[in-house]
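The chains shown are only part of the set, and none of them has been moved.
Every chain is named by a letter (A and B) in the order it is written, and numbering of its residues begins at 1.
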């Protein structure tokens, strides 16, 4: 357990969720490596090793396309999100590479003001630190609930 | 990103929310500088630069008055609060002064036992460390929801 490494991971995660919660979606793809993998799945599918994903992207370009689609559809602006990320465990897997597991709770705040606990789950991240800013090489969002109809288009 | 500074900010925030959650309201004003600013507003007003506030105080004395009013009205005791603070980002702005942004989720627990996710949002803090205990020079509480009727009197 290296204090600096832990702190760097927590800082990356904090900047990541503030970008989403502040509706700075255009900054979102830059948190990923160029060939970074981003996937949202459910705990049920993840545990059964099913390849089903709610969102799947394996490059920054695909994430940019998704942001463009979200902006075009005008969905994202109608509500706010507020992440709570905690219990981050970090494991070094290479000279400049770590794996990290975190818990999250995400609240959704509708335009009417109604607030609900919208999604909970784990971030399973592989992060690279070498040469410049830290980036996600892989970010798997494992949702606890399988009721994800309304999630379809939204980054977590 | 300095590890010690990050830790000091997180420690201040932790002591602050435990004071509120433990109903130690009389300790609350002491977390602020004598001329400290405390403001609760909504994200909608904050983004439009509207000066509207749900609570506004610009001195420790005003905060003490508010505590006295709350104790007199006997509102606060009827329910409990439980804060979750996370994703704190710290930026040094002077030799002994930082700005910090954090996310919060606050649960309210009624006397009946009913628990709801009551308020979410951001703390935008300016904190001074020099000479003695760390204190808030400025604490702006930006609520995600605009439904704040029941919030009127309660510190967050």
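In this text, contacts are C-beta pairs under 8 Å (C-beta built on N, C-alpha and C of every residue); 3 or more make two chains touch, one makes a residue touch a chain.
All values reported here derive from a predicted model rather than from experimental measurement.
Of 3 total copies in the complete assembly of this structure file, 2 are presented in place.
Methods note: only the chains that are shown with their structure count from here on.
Averaged C-alpha coordinates give centres for chain A and chain B that are 27 Å from one another.
Contacts from chain A toward chain B in the complex involve residues 3-4, 7-8, 11, 13-15, 17-18, 21, 80, 82-86, 105, 107, 109, 112-117. Put simply, chain B touches chain A in their complex at residues 1, 3, 6, 43, 84, 86-89, 101, 103-105, 117-122, 144-148.
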